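The complex appears here minus one protein chain, its other protein chains still in place.
This part shows chain A:
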Amino acid sequence: MNIETTTQADATNAVVEARNLDLVFPTNDGPVQALKDVNLTINKGDFVSFIGPSGCGKTTFLRVMAALEQPTGGEITVNGMTPDEARRERAYGYVFQASGLYPWRNIARNIKLPLEIMGYSKAEQEKRVNEVLELVELSGFGGKYPWQLSGGMQQRASIARALAFDADILLMDEPFGALDEIVRDHLNEQLLKLWARTNKTIGFVTHSIPEAVYLSTKIVVMSPRPGRITDVIESPLPKERPLDIRDSPEFIEIAHRVREGLRAGHSDD
């Protein structure tokens, strides 16, 4: 960890800084370059979407941020620390595509899971569970078991679980990928509200262009073989976004640019 990067990160308000990041997976068919020369800065309070076809390394990059994968080259800092140090500091909450709720715990006790592990007091656990249940609009469902809830509600519960311990960074790996479009629209709206209220930094992997454009302040377009960033789009859309903003010319223009970026990434394989 070099000090220069740390000070620089503090100065620029950067939460995540990736410089020339490389990651090569050894596989039976030879090495696979999952990430090549990735440079990216995520600032505090950003909502960053990663979009691209499968194999472009968007999930891998998220996992590198969370110290679930080790990069093979380059460097990355999270809150001025290595990702693994940040993980030990419990700097982020992670939401997976599946809710991963424990079937033997009801929703409240599922949300308590990270709190128990981190040693919060019983009273504090209780308080936080109620807070986050309210945030994801699931108040009153704490006593239900996962199988009694719809897929969308389960995913909201898993977001509540990730929010419960006040991590500043929320990493979401296609959290709404398995849900139908109507539920997804609703959850997108809720997620934006939640982001506005909590002021978290969010990393969000998706392969839906409208979803990426609607949610993000920054859209990172990636392409596969090797996984790399082809375009970074700073969204000019206002922070307040009703669903019908998706019919506005600005929205359509950004969506167009994303599509172009994706196509450019595809043309050379």
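Keep this in mind: contacts are C-beta pairs under 8 Å (C-beta built on N, C-alpha and C of every residue); 3 or more make two chains touch, one makes a residue touch a chain; residues count from 1.
Methods note: contacts and distances are computed from a predicted model.
*Asks:* What name does the UniProt record list for the absent chain among "ABC transporter permease subunit", "MetA-pathway of phenol degradation", "Glutamine amidotransferase family protein" or "histidine kinase"?
*Replies:* Looking only at the record, the undisplayed chain corresponds to "ABC transporter permease subunit".
*Asks:* Touching the left-out chain: which of A:19, A:105 or A:186?
*Replies:* Of the listed residues, the one touching the omitted chain is A:105.
*Asks:* Just one of A:94, A:214 or A:251 touches the chain that is missing; which is it?
*Replies:* A:94
*Asks:* Among A:113, A:196, A:232 or A:245, choose the residue that contacts the chain missing from this document, as touch is defined above.
*Replies:* A:113
*Asks:* Would you write out the residues of chain A that touch the absent chain, in ascending order?
*Replies:* For chain A, the residues touching the absent chain are 63, 66-68, 87-88, 90, 92-94, 96, 98, 100, 102-106, 113-114, 116-118, 145, 147, 165.
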